[in-house]
Structures are given as structure tokens and as C-alpha cells.
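The complex is shown incomplete by one protein chain, all other protein chains being positioned as in the whole.
Our next item is chain A:
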């Protein structure tokens, strides 16, 4: 019977958080911006069918970055929750806050339970109301934290670069046209160059409080989008993002595994924690060809400071 190694809770959570963060940062950004008549969502998304922004209920929309299968599951659960509540009570009793809470509980429980892989997703739940002051944007992270955002918010990809671009130019109560232009310019902005994103590669949707129907969500068609954006010059295609090519693949940041970190197994190789013959911690013993080179620290967490043996 092998002895489990002690991993401090801080280290365990940090590893899980790093894992989730890596997955989220690989995708492209989603931007949400409040404007005078509602809330706008924009994302660069080459797929016309796999949406990142969707309708949940009358006044509530959902946007996500990260692993598609995971946030799609959450989206469907949200639609079911909202429709169930709206049917059992009334349409007005479906609120963004209730939905954000349900998501937060779900993500938080999964993140802190040892048995499950944390979700590599980040979500926006936005609710439009009768006046801009009462609009709500909730941001939910992989570990179930909820933040109430004001004005604008960015998640996924190089979110800090995009967010600072918007922060410099954003003003409250802007028109739809100006926020569409701002959001799309911000998505094409990076630290070294600005790109013009092709209209067909943009996914833009709005929660429009001026719509006469009870359902306020609508997608902005490419034709309407190019009219809103005006003349922008020739578009530059983006280089392929990792999320475009690895359908269902294991998340990998492309770097070799760090043998000192037993949770870094993205390449599929699991560093042996102990010598299979002696049962001792693997300190450069019979190394397999892809195993850690001899002489390195044993792949034990937490690394060096503590005793080399199992701390019990």
C-alpha cells in the first residue's frame, strides 16, 4: 500500500486554479458593454453555429469563454432552470441574480470537490431592465466567484489588454453604433498591432430594452453589423487560436511538462511519484525515457523546503 503524499490545500487549490486559468486564457475574448438601450456582447468567433453568446430568458443572456462542452452544458442547464421557474411561477420571477447564484454554486462545488476536474470556463450572466441604472452584469469565474460588473467587462484571451483599451475609451450612455465599434476595435487590439476583424468572424448580440417583444435578446446579423461598423478597411485574419484546432483535445499549453509539478500532465505523461520497485520517492531512480531526468528534484509537491519523505 503506497502512502499518499501530503499536498497542502493551498497548493491543491492553486494548482486547480492554474489549470482552469490556462484553459480559459487560450480562448478568444468576449466583451460585454452597456449602452443607452441595453447591453452588447461581442466576440471573435469564426463559427456561425457554435455560439459563445446565447439567450437564456426574456431579459437574460449568457456569454462564456473556455471549453465549449462545459459552458454549453451550463447554458442548457440555465435555460432549463429559467424555463422551469418561468413556467412554475411567472415570467417576471426569472432573475439574472437567481441564475448567477445557481451557476456560482455549481462552479464552486465542482472546483472545490477533489474528484472532479474544475470547469475551464468563465461566464457572464447579464440582465437588462427598464433603465440602464438597473442593468446587471454578473461575471462568474471557474471557482464560483461572482462579481457584479459595471459599464463593461472582458473575459478570456488577453482580457487585460482588451479591457484597458475599452477603459480608455468607454463612456456611459453611448449609442449602439459607438459601442459596437468600440467593442470590435478592442477585440482586434493587441499589444503589438491592431487588426480589423472580418464581419463574418464576429459574433455580436444585444439585449435591447426597446424591443417590443418580451424577449429582448437578438443577434446582430452580419449585414446589420457591417452597417453599424461602417468602412474599416481590409480585414486581417487572425492566426489560428488553439481553440480552433483541438476539437475535444486535452488542454495543453504546448510546453513540456514540468516534472516538479505533478499536476502538470497536459501532455498525458504522468510522472511517477515513487519508484515502482522500492516504493521510495522517485529521486532519479529507474527513469523511463520520458521521465524526469535524473538529478532533478523528485516530482513531489510541495517542493523542496519540507522533508523529502512523506510528511504525515
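Here are some notes:
Please note the rule applied: a residue touches a chain if its C-beta (ideal position, glycine included) is under 8 Å from a C-beta of that chain, and two chains touch if they have at least 3 such contacts; residues count from 1.
We take it that contacts and distances are computed from a predicted model.
The protein name that UniProt records for the chain not on display, among "Putative copper resistance protein D", "ABC transporter ATP-binding protein", "Potassium-transporting ATPase KdpC subunit" or "Proteasome subunit beta", is "Proteasome subunit beta".
The hidden chain makes contact, of the residues A:79, A:132, A:158 or A:196, with A:79. Across A:13, A:110 or A:158, the residue that sits in touch with the chain not pictured is A:110.
Contact residues of chain A toward the unshown chain are 49, 51, 54-56, 72-74, 76-77, 79-81, 83-84, 86-88, 102-103, 105-106, 108-110, 213, 215.
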